[in-house]
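Written out below as structure tokens is the structure these notes cover.
Shown here: the complex without one of its protein chains, the others still in place.
Just so it is clear, A and B label the chains in written order, and each chain counts residues from 1 on its own.
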Amino acid sequence: MKEALLVLAAGAGLALLLVLTLAAFGQDVGTSLRLLADGAFGDKYGIGRTAVRACPLILCALGLTVAWRAGMYNIGGEGQYLTGAVAGGFIYQVVSGVGPVVFHVVGLLGAAAAGAGLAWFAGWLEVKRGVQVVISTILMNFIVLKLVEWLVRGPLQEPNGLLPTSERLSREMMLARPDPQTDFHIGIWVVPIAILATWFWLYRTRAGFLNRAVGENQHAVRAAGQKPAHLRLRAMMISGALCGLAGGIDYMGWAGQISDGFSQEWGFIAIPVALLGALNPFGVAAAGVYFAALFAGSKELERFSQLDSSVVLVVQAAAVLGIVWAASWMKNRQQGGSE
Amino acid sequence: MSRSSPILEARGVSRSFGAIQALDSIDVQIMPGEVHAVLGENGAGKSTLMNIFGGFLAPESGDVLVDSVPAPSGSPRAMRKLGVALVHQHFMLVPEFTVAENLALDQMSDLVGSLEMAEPLDKARRQAGDLGWEIDFDAMTRQLRVGEQQRVEILKALCTEAKIIILDEPTAVLSKDEISEFVRIVRALRDSGKTIVLIAHKLSEVFAMADYVTVLRGGRIVHSGPIGEQTDESLAQAMVGDPPALAQRSLVEAAGVLLRADEIEVKGDRGNLAVRSASLEVRSGEILGLGGVDGNGQIELGEALAGIRPASGVIERPKQIAYLPQDRHKDGLVLSMPLWENLLIGQLDSDLFAFGVLKRSAALHWAADVMDEYEVKAESVHAPARSLSGGNQQKVLAGRTLSQHPGVIIAVNPTRGLDVRAAAFVHDRLLQARQDGAAVLLISTDWDELAALADRTLFMSRGKLQQELLGDGK
Partner (left out) sequence: MTWILVIIGIFRFAAPVAFAAIGETISEKSGLINIGIEGIMMMAAFTAALVSEVTGSPWLGLAAGAGGGLVMGDIQSGFVIRLAADQIVVGMGLNLLGIGLSRTLYRIRWGGADAIVQVPELPDFGGWADPVVLTLPFVAWGAHWLIFKSRWGLAARAAGEYPEAAESAGFSVQMIRFKAHLLGALLAGVGGAYLSLGISGSFSEELTAGRGFVAIALVTFGRWKPMGVLGAALLIGAAEQLQFWLQGLGLGVPHQLFGALPYVLALAVLAASVQRTRAPQALAQPYIKVK
């Protein structure tokens, strides 16, 4: 009951923040909201737009949730997402002749593995070499970004060697679209599965329980005979796998090719989504859909006003800071002056 | 009362934390030139009173007076100006600073201008010379021994020309030799005209140092008077109220060896050799005590035996070992997690998990049972561990480790910070486990605890196991 009220309050708060932000930028709130809603849910195109954006947002945010819950501040969702896509691109070069099913299965597994590998390395640097994940994943984001710029002009470049982009996947090699007119593709079905699986893992398994415990108090976990370093490395690998998977799915289902602008900062924007979802898979799902809708809707906004998706970042910022404020306020009230 | 006018005084001081009334309208008078002991059990309000004297906490009502003039409350700076210096139990020294930097930090009157090291250092050198101390002022503070760090703390107080030095549980961290040296220091300070307020909970030290004693219990003053008029019994009675029955040790025949270590070496957190070739055996049905001052390798040894810290050499132990860590908040509980999940941490290999999947309702039932059996007072199994009192938190830990009737138990300072009743409960449980045939290794800095519980006691110093003290065979 109390939780339902909190969720309701959070939802109302987010809506209010959107209205306030639009008003602050001098927009006609009613018109803007209608444009946003039309762009996000107005028709099947809108719903498709929202769905393809929710997919990387939620998958990356779930990944970050697992890492942050274990006390690993993974900022590298962006790099891991790109790594997953690149892995998909390379796998395409190898198995493209075998047919789409093999490509999709191997490609997605490879994308997840590549993301996991990159995140594992960041985790290893922290637990073995003392380089904080916050720092190393930031650096890795840049490294991967630059590498992608090079790859699409080198080993991954399309056969003609003219454009800085990888070969465009044919329609058969893309993840199937039930309605070819919309962006919606079958890869998006991975998202609800991932939400449920992540929730189950965190709250119903020994491994997930330890994952949460090690983030709250690694000493207690150690005193119980567990190895915090192993738990944290595992968290990073799962985190990277989910982010990498998101990159692979976007490559095969949405973009169809890799270029400089492949990433639209999904791995970065997923951080506030994870935070606003209170690092809980269902919360992440809700926050992911909300912001995916705003991003999708802002395409419509862009056509009729000066605003674009940047305004969504402002709403996100206000929401993150608002939640931090609300959490501190509730904590202070609970403790009534603290010890 | 023919006492003259007090140099430091609390008048009607009250302070609460949340629902807990830490101090309830306290009146204390400290006379110039005396060593005034404030005695009490853990949680009696001693530290709160000291922090109010030092200006670190503000009282909710009442006044602190220095030389009969009300002092501004809640300002450490103001109290220092008035000549009151507080030596905290946890030293207020920056480990990564040199001794000289720590002394300079403490003597800075403001934060303007460039850092001047020569003057504070000269002052400290003079003070150290007067006391006959040799101190390496260029050494990194973290590399000093605890006793040396304490001297630096006292130097800090002397350098600010304190008239009144408040020492919060100063002997808790010292070895036996260091304690007798400390007694001499306190006397020397008094003879040089300082007033000393001493927080303590050990009667023997109070008799060795104090001129006057005040006893706190449950946030109130229950007793006070010159030391000459006190006896062990009267003070103990005042501290504890009606004491609970002492732990009864029944005769148990020690049987086979359950835990054995042969020439093991263990590294500490900084890569130092914390334990040097230690060998010991613990038998079924016995409690082996392991005494010594903090930081001599006991905890590392305990962790190695429990299998949570790597060690070289031979360790023979059963697969399941119950480990009761000393620091409840750090090593024991996950404060933000609910009680039942905190209990679950000790049951990772139990049948509450099937193929790694939690049986949630079974776990909740089991947790509720443990709560009952170990008399944990909490709203429900869903209450966060943070919301429990210290004694109840320790009961959670005890329940978590002991409820499975483990063959080997390693407990580190299991009653530190607990009141008498909660400590007695934990002692009872350890003795019960011994009776049931468990092999118990009790690592403690509290000699009274070891004397009361252990069948045999080893002593640890600088990473080496010392002589075996024969059990007193009670």
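The rule we apply is simple: contacts are C-beta pairs under 8 Å (C-beta built on N, C-alpha and C of every residue); 3 or more make two chains touch, one makes a residue touch a chain.
On a predicted model such as this, the values are computed, not experimentally measured, just so you know.
Enquirer: Missing chain touches which shown chains?
Expert: Spelled out, the missing chain touches these shown chains: A, B.
Enquirer: Looking at A:W189, A:F304 or A:W325, which residue reaches the missing chain?
Expert: A:W325
Enquirer: Determine which one of B:G12, B:P70 or B:P95 touches the chain that has been left out.
Expert: Spelled out, the listed residue whose C-beta touches the missing chain is B:P95.
Enquirer: Considering the whole complex, which of A:S32, A:T65, A:N141 or A:S239 touches the chain not shown?
Expert: That would be A:N141, which touches the missing chain.
Enquirer: Since one chain has been left out of the picture, which residues of chain B touch it in the full complex?
Expert: Its contact residues with the unshown chain are 56-58, 74, 76-77, 80, 86, 88, 90, 92-97, 101-102, 104-106, 108, 110-116.
Enquirer: What residue numbers in chain A mark contact with the hidden partner chain?
Expert: Within chain A, the residues that touch the unshown chain are 25-26, 73, 75, 125, 129-132, 134-136, 138-143, 146-147, 149-150, 153-154, 271-272, 275, 306-308, 310-318, 320-321, 324-325, 327-328, 338-339.
Convention: only the chains that are shown with their structure count from here on.
Enquirer: So the centre of each chain is just the mean of its C-alpha atoms; given that, what is the distance between chain A and chain B in Å?
Expert: Chain A and chain B have C-alpha centres separated by 46 Å.
Enquirer: Under the stated contact criterion, what part of chain A meets chain B in this complex?
Expert: 203-207, 209-210, 212-213, 216-217, 219-226, 335-339
Enquirer: Can you list the chain B residues touching chain A in their complex?
Expert: 17-18, 303, 306-308, 321, 323, 325, 327, 330-337, 341, 344-346, 348, 353, 356-358, 360
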